[in-house]
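For this view, one protein chain was removed and the others were kept in their places.
Chain naming follows the written order as A and B, and within any one chain the residues start at number 1.
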Amino acid sequence: MAENLLEVRNLTITPAGAEASVLHDVSLSLAPGERVGLIGESGSGKSLTAQSVMGLLPSELRAQGTVSLQGFAGNILEAKERALAKMRSDLVSMVFQEPMSALNPLMRIGDQIAEVLRIHGEVARGDIPGRVLDLLASVRMPDPNSARYAYPHQMSGGQRQRVMLAIALANSPRLLICDEPTTALDVTVQKHMLDLISERVAAVQAGLLFITHDLAVVAGVCDRVIVMYAGRIVETGSVAQIFTDPQHEYTRGLLASSDLEATDAHGKLFTLKTALSYAGPIGKAGPNDETGAGEEVAAEDEDEQSSADGPADVREPAPASAGEASIGDGSAPLIDVSGVSKHFRSRGLLLRRRSPVRALDDISFRVASGQRLGIVGESGSGKSTLLNLLSGLDRPTSGHVRVGDIRVESASSSALRSLREDLQIVFQDPFASLDPRMRVEDIVSEPLIARGIARVERLARVEEMLLAVDLDTKAMRRYPHQFSGGQRQRISIARALVTRPQILVADEPVSALDVSVRSQVLNLLTDLVDDYALTLLFVSHDLGVVKHLCSDVIVMKDGHIVESGSTEDIYAHPREEYTRSLIAATPSLAGALASAT
Amino acid sequence: MSGDPSTTSAGDASVDRGRRTKLRLNASMIIGAVLILLIVALALVSFVWTPYDPSAVDPAARLQPSSPEHPFGTDKFGRDTLTWIMYGARITLMVGIVAVGIAVLIGTPIGIIAAVFAQYPWGAWLSAVIMRANDILLAFPALLLAIVFAAVYQPGTGPAMVAVGIAAIPGFARVARSGTMQVLGSEYVRAAKASNRNAPAIAVVHVLPNIAGMVIVQASVAFAISVLAEAGLSFLGLGTQAPVPSWGRMLQESQQFLSTQPLLALWPGLFIALAVLGFNLLGDGLRDRFDPKMEARGNG
Partner (left out) sequence: MITYVANRAIQFVLALIVASVVVFALMSILPGNAAQVALGTNATPDAVAALEARYGLDQPPLIRYFNWVVGMLSGDFGTSYVTGAAITPVIVGSVQVTAILVIAAIILAIVIAVPLGTFAALEQRNWIGVTISALSQIGIAVPNFLAAIILVIIFSLTLGWFPSQGWMAPVEGLGGFLIRLVLPVVSLALVQAAILTRYVRSAVLDVMREDYIRTARAKGLTRTKALFVHGLRNAAIPVITVAGVQLATLLVGAVIIEQIFVIPGIGSELVRAVANRDLVTVQGIVMVLVFLVLIINLIVDVLYPIVDPRIRNAS
């Protein structure tokens, strides 16, 4: 025990002036060079624990207990700022969640890296520029030489996070803390970043405390896992132990609801409540664990697929090109998008003139009635623009969009109105998509008001709809801030379905939700799509979610359709390199575990 | 792609911040409201009762210090200062109400319209023109505009109120525009559009309730500015004219007697400062309440 790198004893954190603590009696330790994952959902206290180790707790929080670090004399919680400053970066470093704001916007990248070398004075002044170059190269920054002179806003999120890693490891600390370092990044970038963190931590022989809400991520990176819930540690164990034999009810629930490939007897995703019957991710390695053995797995899967899902191939001939995708059966499609482009011209005052941004470029696809189509892409792929066109909130620059019998590009405003009666949207952010100053009953009845339905009937339908999304009718008189994220998303779904549309568009509806809530909302969505015989367009960056929910999928990148077809097919035989990398990068429990054990 | 906003470390720590803000917000809002109520009460009482007639001249009691008969003393004609302070409160509040009224009623719609127009390709240039015009108006500070009005028309309370009101328009237009832009860009407005609500319905149902807070804060700030501008103008002799009592002119007239009777300057000065302080404190308190970005920012 004595030679532990990090030793946290009975850490309790209480807001100044408050009675109740937000972190209760947390104890954990980390051996030199060990990699520990700290897992929990929002409000679990995992970030507070990390900040305590760095001595970066906000001053309005009172911490009790001891935090000791090898090489640092005394209790970090009681140390003076000056002593802590000397310790930071020298003994312990941190990579934060939000790369967009973690770097000083007014300072060149090179100077920001050089600063951390200068502060600790371990590198001779003359050697600093060379060392900065080495560091940038070590985090595989493209063109490290010119990157030195760039400002943060000129870099992508992934690049900034590389810079953060270079800064964190510049003085070879003994412990690196990563607080959700990849949560704000695109999936493909996330994978590279995780590999890079693993590699660099090994290179400088540091210990790693990796904080995340994502079980799949932690399995690939860490040896040991600590699970936190509501300010307490509920379970600790090796990755294999936690994943195969979770002891605590919450861990089991988290594990079960993280696994999008497992379903219960009713074909539903597991939730915290149904987690008891979850068998674990072992032995059902999916096609998406490209962890070195990708080809074998894919080959294996091919057999499985062709025997189980044979008719899919017959029904669905391979599209002629990536731009022209036809999905669904032969009957007249409900949605027909052909050759659609959307360009945005950035408007400058007087002197500026820029070439247009091509948000969408020659997009074509069809959706049959009752179909569930997933639209997958990373940020900037044009997903949101496409949704705006489909819902008539925007018009294409060229091409045709037909929804039902309405031609969106030339529709009159009354035609657009009737289009919107048939097509409703569930938005991504449950905190932004509900007007904070309206009651739930007014929010849900808004689409009915526009249709001129009388108040009594409106209220009846709102009540019915709230019950359908498993909310109490008491909710009607409340305001959005009185609900949790998952409940808000239910309200959002109720609003979308209250007019009984034919088509439901879900724009990243679960990406802002905690994992345990995510499966509940997804189950609800599946039920409602069945009950109301909806055609579903499900937009997501998460292949796992799409795979569970959708029969067909479109993969988008930079405003183009890269690939499309049945979900099973695309997963089993991705034709395009981009799709392959996307599948490979998507963290999966089984895959991560297979590589960890 | 967007991450999980609820798992940031700030989210973990923000629990107590809201609670503390509430305490502080109350202090600032209560002090502000009390000061304003005091001045409103002075003005209202002056309609039914004042210690003396404001025009009652008493040559025997000139330039007196505080006494039981004249708690605030008397001026060079022996008129009761407390009476004048009470009457002065009327002018101060009237100028504020009229000026802020003008600015709210003109500035807020301008800002909303500019923001709404900016959404459409045909309206973008119009929106830009409106805001440019607004910026140019900003180059005429309240006091300067009031002086111009006093030069062109007769100096008096009327032109002063209108000038201060016009000068305050850009402030409201800016606040209303940025607030409206924010609301119109929100997902709940996208949802409302997807639910077939038309632009006027969105403006009434979503925009107005959500920008009301910011407009109220701005009104409080504008009220403080108008109190200052009226006092300054009257001090220059370009605002409220004799014999109507006004704090600014009382202060100006006290200048001759600074060495003999400095109390004469103290009272109007104190009340001007209290009025401004009251509206500023109220504005700060309201801002903490309405603008989450300002949360945990101290106010006093």
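Going forward, contacts are C-beta pairs under 8 Å (C-beta built on N, C-alpha and C of every residue); 3 or more make two chains touch, one makes a residue touch a chain.
Only a predicted model underlies this, so the values are computations on that prediction, with no experimental measurement involved.
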{"item": "Neighbouring shown chains of the undisplayed chain, as defined at the top", "value": "A, B"}
{"item": "Which of A:R35, A:R88 or A:R518 contacts the chain that the document leaves out", "value": "A:R88"}
{"item": "Among B:I36, B:I102 or B:L228, the residue in touch with the chain that has been omitted", "value": "B:L228"}
{"item": "Interface residues of subunit B (partner: the chain not displayed)", "value": "132-133, 135-136, 139-141, 143-144, 147-148, 150-153, 155, 224, 228, 231-232, 235-238, 251, 254-255, 258-259, 262, 265, 269, 272-274, 276-277, 280-281, 284, 294, 296-300"}
{"item": "Touching residues (missing chain, whole complex) on subunit A", "value": "54, 56, 59, 81-82, 85-90, 93-94, 96, 98, 101-107, 115-116, 119-120, 151, 153-154, 164, 167-168, 171, 348-352"}
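One rule holds in what follows: only the chains that are shown with their structure count from here on.
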{"item": "Chain centre separation (subunit A, subunit B; CA means) in Å", "value": "46"}
{"item": "Of subunit A, residues touching subunit B in the complex", "value": "15-18, 22, 41-43, 45-48, 50-51, 57-58, 60-61, 96-98, 179-180, 183-187, 213, 347, 349, 378-379, 391, 393, 417, 420-421, 423-425, 427-429, 431-438, 443, 446-447, 449-451, 485, 492, 495, 499, 508, 511-514, 541"}
{"item": "Subunit A partner contacts - residues on subunit B that touch it in the complex", "value": "1-9, 11-13, 15-17, 19-20, 124, 128, 186-188, 190-198, 201, 205-206, 209-210"}
